[in-house]
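One protein chain omitted, others in place.
Take a look at chain A:
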C-alpha cells in the first residue's frame, strides 16, 4: 500500500497501519541512526524513539514524503543524542581528570561491537565498521548530507528541505564530506 493511503487510513482511525509503517521503515531509520551516531546499540533506541514520536504527532501529519519525514525526526534525535553524549563525555573526561589526579582509573571504554555469524558476514561487518568510523570523523552536518544523499538517494533539494539548509550549502557539504571520506577510506585501505 502507498504511504499516502496508509496515512489516510491511519488518520481516519485505522491506527493498526502504524505498525505497518514501522515495519516498513525500521531498517532505514536504524541504519541512519547507526551511521549518524556511530553507536549501533543506541541506534535501536533512537529508531524506536523516532517511531514513537511519529505516532505521537501522526494526527496532524500533512507532508508528502513519509520516509523523509521519519528521517528528519531521526536526524533531530541524533543531534540531541550528540549534544547529550558530548555533555556526558565532557563530564566523564572531567571525572577521569580528577580521578587521574587522585590515582583512580575510571576509564570505561565502550566494548567494540561484537560480530556473530559466518566469515562473509564478518567481512561485511568490518567494512561497514570502517565506513561507520570514517563517517563519524566527518562533521555532523557533512555526515548527514552524505548519508542522506549516497545511502538514501535523496536529492540536494530534498536534503535542504529536511535539514533547513540551502541547496548550495547541502551541495558543498556533500562534496566536502565525500572528499574527506575518500581520504579516510584510502588510509584504511578500504579500496581493494
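Points worth noting:
Keep in mind that, in the parts below, a residue touches a chain if its C-beta (ideal position, glycine included) is under 8 Å from a C-beta of that chain, and two chains touch if they have at least 3 such contacts; residues count from 1.
Simple rule for what comes next: contacts and distances are computed from a predicted model.
As stated in its UniProt record, the chain not included in the shown complex is "Membrane protein YesL", which appears among "ATP synthase gamma chain", "Membrane protein YesL", "4Fe-4S dicluster domain-containing protein" or "Gx transporter family protein".
Here one chain is not drawn; of A:4, A:127 or A:166, the residue touching it is A:127. Summarising the interface, chain A meets the missing chain with residues 10-13, 15-16, 18-19, 22-23, 26-27, 30-31, 35, 44-45, 47-48, 51-52, 55-56, 58-60, 62, 115, 117, 121, 124-125, 127-129, 131, 150-151, 178, 181-182, 185, 190-191.
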